[in-house]
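For this view, one protein chain was removed and the others were kept in their places.
Presenting chain A:
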Amino acid sequence: MWAWVGRLGLRVPLSGWRGLTSKAGPQGSGQITAEVIEHLEHLALVNFGSREAVERLEKAIAFADRLRDVDTDGVEPMESVLEDRCLYLRSDDVIEGNCAEKVLQNSHRVMEEYFVAPPGNISLAKVDECEPTPCD
């Protein structure tokens, strides 16, 4: 665990992380600590160990932060444009499925009739070994 942080620290100078902070909004300082990055990597199986990856994250945050410019005081949040519609109820009939071949066509790798995925967030040491996830 600590080795992982150490590795991160080595690859990306600390000032690099400061660069991640967006224009500080009204809620929160916008500071992203190495721990947060590590946690996000762990959850998302994404490696931020490269300059491009960090830049992509920075851009995403900056993009989303523009929402704070909108004044929403006194406005009840709308969850969906459908929120006052009736929820359609389906009768309990089997009308889909039986298309394993088609569904599996989307898979990067297949074994017998299974999708093959990286080993998942089992342990940090093992995540380290696996190939990059298709998230990038």
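Following the convention adopted for this analysis, a contact is a pair of C-beta atoms (placed from the backbone, for glycine too) under 8 Å apart; a residue touches a chain by one contact, two chains touch by 3 or more; residues count from 1.
Keep this in mind: contacts and distances are computed from a predicted model.
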item	value
Name under which UniProt lists the unshown chain, selected from "Glutamyl-tRNA(Gln) amidotransferase subunit B, mitochondrial", "Protein kinase domain-containing protein", "ribose-phosphate diphosphokinase" or "PinX1-related protein 1"	"Glutamyl-tRNA(Gln) amidotransferase subunit B, mitochondrial"
Residue touching the undisplayed chain, where the options are A:E52, A:D69 or A:E83	A:E83
Sites on chain A contacted by the missing partner chain, in the whole complex	1, 39, 42-45, 79-80, 82-100, 103-104, 106, 109, 111-123, 126, 129-130
